[in-house]
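A protein chain is absent from this complex, but the other protein chains hold their places.
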Amino acid sequence: MDAAVVTADIPVRFAETDLMGVVHHSAYIVWFEVGRVAWMEAVGVPYAEISQMDRHLAVTGMNVSFRAAATFGDTVRIFTRLTQLRSRQISFSYEICNLATGALLVTGASDHICVDVDGRTARLPQSILERLQHGASILADDRAF
Amino acid sequence: MDAAVVTADIPVRFAETDLMGVVHHSAYIVWFEVGRVAWMEAVGVPYAEISQMDRHLAVTGMNVSFRAAATFGDTVRIFTRLTQLRSRQISFSYEICNLATGALLVTGASDHICVDVDGRTARLPQSILERLQHGASILADDRAF
Amino acid sequence: MDAAVVTADIPVRFAETDLMGVVHHSAYIVWFEVGRVAWMEAVGVPYAEISQMDRHLAVTGMNVSFRAAATFGDTVRIFTRLTQLRSRQISFSYEICNLATGALLVTGASDHICVDVDGRTARLPQSILERLQHGASILADDRAF
Partner (left out) sequence: MDAAVVTADIPVRFAETDLMGVVHHSAYIVWFEVGRVAWMEAVGVPYAEISQMDRHLAVTGMNVSFRAAATFGDTVRIFTRLTQLRSRQISFSYEICNLATGALLVTGASDHICVDVDGRTARLPQSILERLQHGASILADDRAF
């Protein structure tokens, strides 16, 4: 599954900066989410479809390493990679680079569990799980060439 | 109802600043919301109670005038005033000042309609409407002294 | 200058929704900013260039009319139009539509003054002003066809 990487490009928003003159660290957390939403779209299981089935992928853990700052005027590229997929759990890793220079800015990882509308742990619907697995394997194959 | 003003104090968050070195204009919009939530709490009808009844007060219009900027290190005081209350509509006006200096920073107003979970216009539940009216009149009386 | 409209498409972020299940009203304010940044880029004067000259376009007023809600899974299209351009002032109007259906969701307008790093009103640098005027007129001509 190693090759199953999906990219998304995001122009930095002025609102995402802070008085240090660079992007506030919380923005990268939101961009990780944009990255995994793009990943799910790319494998053919839009996240909106899961949330419409009253399931959510709640974040249970996250770690982030900040190496360099993005700034207003930059576009960043997010590489999102599936690292684990089980019936109740899914994990991703992320790299965020400056699109123009390729410089690595931020890396991170997030763990999620599937929950129902009441916030209780639940299995991913079987059809969703199968489509995620199938999509991920096709994506991995595509990227192998 | 003119005297029915509720205040809420908010220390500026670092994350609310932008690279101009001051608070980003979208933060005041969020603070208006903090102001009207405080107003509803003060009149004895917490907004969380309304949302738990599957009603929401959707924003239909808003205008804002920005006179001076808040900055990190400041605490702002929000004055929220009810300007209209009907069975399906509610309006507020706001003033945001620098707490330490009293300087007026931002003024604004917002109009809301009551909607159900499907986003359709709905009447405020009668009990809620009555408690809002009653709370507002007591609040106005209190402030008269 | 009427035809000088620039569009920008934005996929709704999960983080931009709230517990009503739709996009929080403050997100449209941030999208307006994305719209005017795209407008400036399109006329050849990237906003980052202005901020690097220690000038900013501080928001002095804003009004917004909310007609319908965007939701997660939607992409919105923002139409940004220059409505005024003077040596110290610039104004824009905005329309935000659902890209897939064309439904009009939100309209608004914002007024800005040019300020220096200390927040004092300042003239736009002459070269910037001329390039904005030139870019706007070319844009208007292009759109006439």
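Observations on the structure shown:
In this document, chain identifiers A, B and C correspond to the written order of the chains, with residue numbering beginning at 1 in each.
Throughout what follows, a contact is a pair of C-beta atoms (placed from the backbone, for glycine too) under 8 Å apart; a residue touches a chain by one contact, two chains touch by 3 or more.
None of the values given here were measured: they were computed from a predicted structure.
From the options C:Thr17, C:Thr60, C:Ser93 or C:Ser110, the residue with contact to the chain not on display is C:Thr17. Of the candidate positions B:Val30, B:Leu85 or B:Ala140, contact with the hidden chain is made by B:Val30. If you put the hidden chain back, the residue from B:Thr7, B:Ser51 or B:Thr107 that touches it is B:Ser51.
On the side of chain B, the interface with the absent chain consists of residues 11, 13-15, 30, 33-34, 37, 46-48, 51, 72-73, using the contact rule stated above. Residues of chain C in touch with the missing chain: 14-15, 17-22, 24, 26, 71-72. Interface residues of chain A facing the missing partner chain: 19-22, 25-26, 29-30, 33, 51, 56, 58-67, 69, 115, 117, 119.
Definition applied: only the chains that are shown with their structure count from here on.
Taking the mean of the C-alpha atoms as each chain's centre, chain A and chain C sit 28 Å apart. Contacts with at least two other chains are made by residues 30, 33, 51 of chain C.
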